[in-house]
Each structure stands twice: as C-alpha cells, then as structure tokens.
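With one protein chain removed, the remaining protein chains of the complex are shown where they sit.
Chain naming follows the written order as A and B, and within any one chain the residues start at number 1.
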Amino acid sequence: MKTTLSVIEITAILVFAYSGMTHARKNGFDYIGVLTIALVSAFGGGTLRDVLLGNHPLYWIAHWEFLIYVFLLSPIALFLLRFDKDFSSHRTLMLIDALGLGLFTASGVGIALEMKTPLLPAAFIGVITATFGGVLRDVLSTQKPQLFQPTEPLYATCAFAGAWIYISMLRLDFQPTLALIVCIAVTFLLRTLAIIFNVRLPF
Amino acid sequence: MKTTLSVIEITAILVFAYSGMTHARKNGFDYIGVLTIALVSAFGGGTLRDVLLGNHPLYWIAHWEFLIYVFLLSPIALFLLRFDKDFSSHRTLMLIDALGLGLFTASGVGIALEMKTPLLPAAFIGVITATFGGVLRDVLSTQKPQLFQPTEPLYATCAFAGAWIYISMLRLDFQPTLALIVCIAVTFLLRTLAIIFNVRLPF
Partner (left out) sequence: MKTTLSVIEITAILVFAYSGMTHARKNGFDYIGVLTIALVSAFGGGTLRDVLLGNHPLYWIAHWEFLIYVFLLSPIALFLLRFDKDFSSHRTLMLIDALGLGLFTASGVGIALEMKTPLLPAAFIGVITATFGGVLRDVLSTQKPQLFQPTEPLYATCAFAGAWIYISMLRLDFQPTLALIVCIAVTFLLRTLAIIFNVRLPF
C-alpha cells in the first residue's frame, strides 16, 4: 500500500511539473522559467500549506530528491514540446492529475490536523495544498487563474469534498490509511465524472 | 467598548469580503474564484502579517468562525450581483472599509510590537495588514494593484499615519484601548476626508 501511495505521489508530482513546463513554454519562457514554473506547479501548494501552518522544513527541502526528478523530467518535456507534442491535456495525465488532487488534499488536511488546526480551516488547507500550485503558476505567468474559470470542470470542489470525507473518516476512527485511500478514490471519481460530463459550477 | 470593536471587526471583514466578491464577479470568475478572492481580500493582509512575523496559528485558523461568516455572505452577494446591484462603492461600505483600515492597521502594529518588532517595520506591518488583502486580490485577478494607482484617494497613507499615532500613544503610555480608538478615529477621518476632497498623492 505504502508503495502504491509513493508511486501516486511521484507520478502526480511529475504530472504537475510537466503541465507547468508546457504552460511555461506556451508563455515563451526560457529554461529558467520552465524549471521555475514546473517547481511552482508541483510544490507551490505544499509550500503554501507549510508556510501557512508554520511547518518547517518545507516538503521539498526535506525530500529534495523530488527536485532532482523534476530536473530529470525537464529535458524530456522540452524534447517533446520541441516536436509540438503537448500531452498536457492527454487523458492519462488528467487521470494521474486527479489522483494527485486527492492525495495532496489528504496530505494538506493530515498535516493541518496534526498541527491542531480546527476542521474547517484544515479542509481549506487541504484544498489550497492541492490547487494553489496551479494558481501560483498562473499568477507567475500573469494569467487569470484557471481554477476560477467558469468554463472549467469542477476541480477545487472535488478536493473540498475529498477533504471532508477524509476528516469525517478520521473523526469516526477509521484507519488513517483507509481514510486516505477513500479520500483519493472519492476525489478522483468526482473529478473524473466532472471531466467526462463537463460538470461546472452553476454560479 | 470591546463589543463595539468586535462589531467593527466583523463588519469590516464582511465589507472587505463583499468587495472582493464583486471584484471577482466583474472578472468573470466562478464561485470558487468568488470565494477565494473574498477570503483573500478579507484575510490576506492579516495572513501576510502573521507569515512575515512568524506568528502562528494564523488569524483565520484560530478564528475560523469568520470563514463561516464569509461563506454565509456569499449567496447574498451573488444574489445582489445577479440583479446588477453592486453596492461595493456605496458610501456606507466605504465608511465601514475606512473603519476597518484603521482597525487592521492597529492590529498589525500591535502584534508586531508584541513580537519585539522595531517601530518602523512595525508601522510597515500595520500598513501591510490593512492594505495587502486588496493587493493580493488584484494580483490574483492579474490587475495592476488599485493601491498603487495615482487616480485613487489616499489609502495606505492614512493607514501609515494611523500606525504612527498608535505607536506614539503606546510609547507615551496611553491605555492600549484608547490608543486603538484614536488610531481608528484618525485613520477613518483622514480616509474620509481623502475621499470627500479626492485627495491623492501629488507624486
């Protein structure tokens, strides 16, 4: 189980980073921009979580091997993009992204609760962890955040639902690992359904 | 007195949040965007204060009931905006905003001084607390910050004056509550005069 979660974590981080790279390239940034936007997309949400909670050292400082994975990914991404192969909206990547959405939500909620955060702000921290990498990516590219666009299928909403599932299961004394799996599964399912049926916020 | 200050605090937070909501709607954001911009407008300055000072837990984590108030405000705001009733530049709201400007400045200065911040940076922290919610709101909407526009009447300047009044009175051993009231009153007066006479920075 732990291995499965690690695989989800690593692939999700790489998918977040990859989509950041294609985003940076479309904005005409050079390699410094590509790398920065990739790192911000992958680690921005977790960094904001840790800074808001006062939780040090930061995730990417403690687990700096992830920085290397993103480095190693960058030449591959640049190679693909050179031949106009943008896979960032490919179905497989969106599915991995949806898994990451659930995992990062749970990680945010989990760390927040450990630090005695009340339930509602803990749920918010979960959503911020999962979604604000993308918001920071957009802000650094001076684009209106995709997260706020009424044309996009549900994203933060799925994370918010997942956060409450996770909180509820922990409060009902379910095993943390089970709660984590259910949180990822529910968030993933909601997000996948939102994409398939193009479900958007009605207001 | 304490009740009066609480009433000012809550109404000011709601006014900040409401003006964020109208701002988000004008930018065409969906409900996630409306809620995020509302929360950032209301709590962004205080969050920046706490992060810069290393003061944890954050204001909205300790007082998460304020998150609920903003939640409850959102359907009302959306309802009004649906009928094109934008009250965000209404005189009453500007007056409450001016009260909040003074209160948040004092809160920033107060917490900074408690944490042994020297006077000049404490005054800066006060101004940041009161004004950077709006700056973050504008950055998230990729608009040039209103705070920096030469067409706007004095805002940060009033907060800066209020911050020094507050600091001076505390140093002269006035009662903290009295200093707070005078700070709010002076900031409010300056801001109101700036609006009435359209006073702007000459350079």
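Here, contacts are C-beta pairs under 8 Å (C-beta built on N, C-alpha and C of every residue); 3 or more make two chains touch, one makes a residue touch a chain.
These figures come from a predicted structure and were not determined experimentally.
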| message | Just to verify: which one of B:Ala156, B:Met169 or B:Ala194 makes contact with the chain not shown? | response | B:Ala156
| said: Touch as defined at the start, partner being the missing chain; which of A:Ala42, A:Ile111 or A:Val139 qualifies? | reply: A:Val139
| field | For chain A, the residues touching the chain missing from this view | value | 24, 27-33, 36-37, 47, 51, 54, 56-58, 60-61, 64, 67-68, 78, 139-142
| Residues of chain B in contact with the chain not shown | 51-54, 115-118, 120-121, 124, 135, 139, 142-145, 147-150, 152, 155-157, 200-201, 203
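Criterion: only the chains that are shown with their structure count from here on.
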| field | Whole-Å gap separating chain A and chain B, where each centre is the average of the chain's CA atoms | value | 30
